[in-house]
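Every protein chain of the complex appears in place save one, which is left out.
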Amino acid sequence: MIVTKQISLKTQGNCDIVDITPQVEQKLAETEINSGTAILFIAGSTAGISTIEYESGLVADFQRMWERNVPQGIPYDHDRRWGDGNGHAHVRASLLGASLVVPFTGRRLSLGTWQQIIVVDFDNRPRSRQVVMQIMGE
Amino acid sequence: MIVTKQISLKTQGNCDIVDITPQVEQKLAETEINSGTAILFIAGSTAGISTIEYESGLVADFQRMWERNVPQGIPYDHDRRWGDGNGHAHVRASLLGASLVVPFTGRRLSLGTWQQIIVVDFDNRPRSRQVVMQIMGE
Partner (left out) sequence: MIVTKQISLKTQGNCDIVDITPQVEQKLAETEINSGTAILFIAGSTAGISTIEYESGLVADFQRMWERNVPQGIPYDHDRRWGDGNGHAHVRASLLGASLVVPFTGRRLSLGTWQQIIVVDFDNRPRSRQVVMQIMGE
């Protein structure tokens, strides 16, 4: 059995990190599927998806890591060519990855106690985003 | 319903980035599956898989990020031990990841408009590569 859902969210861009665990849980609860996997995919090339212990300290630490390793203030060919100013956002998104799978049993996601599902929006402006959630199971 | 396909490609190695979206779409079109998920996995330990806006500026920007963060010109125990000269390629591949999942509905992949599926071959020589594509759906 396969059910496809859309999770819509608004972000501030600029490495905004949004906890989408409540939406994922809600979409799962809307189905009759007991056991299976939630497949999450973010459309777009300047955002990624992962998990984190969602507390403001770590949110800032994760943002700082991106600024250290894939800085905004260095030259990008993408910006030179297209003038978008978001070359760093694309590179970060490709490194983080666009997909995540989270199994569930007894209608409960197999997340750790301090583990939330996040969208990281690297773009240089506020964005509306769509996460495709596909629930496969029985 | 599950269908397994192989996508074969040749790369130049040395951080060659290959857009495999056309092959993924073609393999999907060969099936009768309407809605589901394309699971992509690259066999081998010196290549990875992700998505990017596939234009030459970003391809160069992504390659430069790898050279900055996981440089070729530093000592690797792997090279010291085995003389392969591709220690950096292994480390990059483990960081990027070997798998990606992309949902589809109405026989269309849920990619963003400017989002392509890529294989990044980090090895230090041209390679033939196999991507396993498994299509699960109904």
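Here are a few things to note about the model shown:
Letters are used for the chains, namely A and B, taken in the order the chains are written, and counting of residues starts over at 1 for each.
The definition used in the following text is that a residue touches a chain if its C-beta (ideal position, glycine included) is under 8 Å from a C-beta of that chain, and two chains touch if they have at least 3 such contacts.
Just so it is clear, the model here is predicted, and its values are computed rather than measured.
The residue from B:Gly13, B:Gly57 or B:Gly87 that touches the chain not shown here is B:Gly87. The chain not shown here touches chain A at positions 35-37, 50-53, 55-58, 60-62, 65, 69, 95-97, 100-103, 105, 110-112, 114-115, 118, 136-138. Along chain B, the points of touch with the absent chain fall at residues 2, 4, 39, 41, 43-45, 69-70, 76-82, 87, 90-91, 93-95, 97-99, 101, 132, 134, 136.
The working rule: only the chains that are shown with their structure count from here on.
With centres set at the average Cα position, the gap from chain A to chain B is 19 Å.
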